[in-house]
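Quick one: the structure is below, and I'll ask about it shortly.
Excluded from the complex is one protein chain; the other protein chains are retained at their positions.
Every chain is named by a letter (A and B) in the order it is written, and numbering of its residues begins at 1.
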Amino acid sequence: MDAILFWVLAAGAVTASVLVIGQRNPMYSVLLLIVSFMALAGLYVQLGSPFVAVIQIIIYAGAIVVLFLFVVMLLNVPTEEMPTGRQARLLGGAGPRRFGAVLSVLLAFELFWALRELKAQALPSSDVMATSVKTIGLRLFREYSFAFEATSVLILVAMVGAVILARKEPQ
Amino acid sequence: MDPQLIAQLVVIGFTFFMLLNSAAILVYMERKVAAFVQQRYGPYLVGPKGLLQPLADIIKLLMKEELRPKAADRFLFYLAPIVSATAAFAAFSVVPFGAPTTFFGLLKEPVRLAPADVNVGLLVIFAITSMGVYGIVLAGWSSNSKYSLLGSLRASAQMISYEVSYALSFAAVIMLAGSLSLSDIVNQQAGYWHLFGAIPIPKWYIFIQPIGFFIFLTAGVAETNRAPFDFPEAEQELVAGYHTEYSSMSFAMFFLAEYVNMVTVSAVATDLFLGGWHGPFPLPDGFGWIWFLAKVFALLFFYIWMRWTLPRYRYDQLMEFGWKWLLPGAVLNLIVTAYLALKLGGL
Partner (left out) sequence: MLPEPTLNSYLMLSAILFAIGTAGVFLRRNIITILLSIEVMLNAVNLAFVAVDRFRGLVDGQIVVFFVITVAAAEAAVGLAIVIALFRHKELLTPDAFTSLKW
């Protein structure tokens, strides 16, 4: 049961992510990103972290993606045209596209190699209790309290920055 | 088959069925209450006292022609009402409506009266409610009309603005109860305080969090796009709302979603502030859900009453209220609750 859930969610996450970067219509990309987030939230629940899963849905899928969606809708982002001519073939023509594709594949291979060096270790038995929110809270507000406060200042700065950057120039 | 499993499945099916029914009941209730507020009769022809009116409405809606604007994005156009309705139903799945019961001894162990009971239940409700915004956003976008788009953007901006106050008001309750699970929170509200040693007052959180209750209900009303915060919907009377291009079943789905959202907000408010299934005087074991129903209906009546009594907020007034008054109020409520909880100790 655990295995089926993992493979289904993993396949879903990978497919959704590939479609996110592959879709031409940015609206669909954003919606597929939500699907990818949901799949990942499912994986977090399976890993015994329901709190992180719910936080992911509330903040990532519920707020950040809404922000993306607003921008896509308001700016009426055009569907990207496919490159024509020599640039069209992914591996044809020197240029950033080919270089970028090669780099990504290299990265993937390197990560796989690094992981193979790590001996595959089975996870501890599946009746590990879900992490309680209390544990996370105590950790967060004791050992990580400085990071917490710093993050709140960061969000404040980001908020002010975003408002100023997106404002129309006062005439 | 394991009778526990069957009982649990029956509870799940029953909850879903009752949610659908509640939407129908709410349609009737809304029209009748509106009528009495406006000193007229309301529907009284179809069935005794007009009770079969929702059935007539549903049949009419089902038989209408399903239209779709040609330039609308077909997939998203049909996805939007589905997302709205699914989010509305899914949010109710972690709301318990009664104490775990053995159905009068039929079962060996008590089965909980909720489709699911997660230990982060309250956050799950919040998460799924924030997914409901997408139904509105997609509806406006896929209708391919500037007015629908702007209407849906306003509606979704309103929803996400009031979500913050919503969360802060129930954060105060979480602080008092010490748990995120709704059944735990309800169980904390069992029992009575004795005022002046004689008058028993039930230990509901509304008595120690009155402002929190007010903020929660206000934010809930704004979240469900109901009066007096329904400017994006009422735009329909002026220009266009996000669901003008929809007809027949898709339109019905949006209204189903709205009514089920109302029920969810009322049910969560009952569980958080009004003691859930613990009543002012205790009923015999296994009948707690009657109290729950009564309280939810009282809140729903209050919802409908508010709609037909209060004038509508204009959009900028609405946003100003949400950000400048409700949010600081919720933050202050949280701070004061935290201070008092610390000071007065085990409350």
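By definition in this document, a contact is a pair of C-beta atoms (placed from the backbone, for glycine too) under 8 Å apart; a residue touches a chain by one contact, two chains touch by 3 or more.
Given the structure is predicted, the values throughout are model-derived calculations rather than measurements.
When the full complex is examined, the chain removed from view is found to touch A. Hidden from this view is one chain, which touches chain A at 2-4, 6-7, 10, 13-14, 17-18, 20-21, 26, 29-30, 33, 36-37, 40, 43-44, 47-49, 51-52, 55-56, 59-60, 63-64, 67-68, 71-72, 74-75, 77-78, 80, 83, 96-97, 99-101, 103-105, 107-108, 111-112, 115, 118, 120-124, 128, 131, 135-136, 139-140, 144, 147, 151, 154-155, 157-159, 161-166, 168.
Convention: only the chains that are shown with their structure count from here on.
Averaged C-alpha coordinates put the centre of chain A at 30 Å from the centre of chain B. Within the complex formed with chain A, the residues of chain B that make contact are 73, 76, 118-120, 123-124, 126-128, 130-131, 133-134, 137-138, 140-141, 149, 153, 156-157, 160, 180. Residues 27, 31, 34, 50-51, 54-55, 57-58, 61-63, 66, 69-70, 73-74, 130, 132-133 of chain A are the ones that touch chain B when the two sit in their complex.
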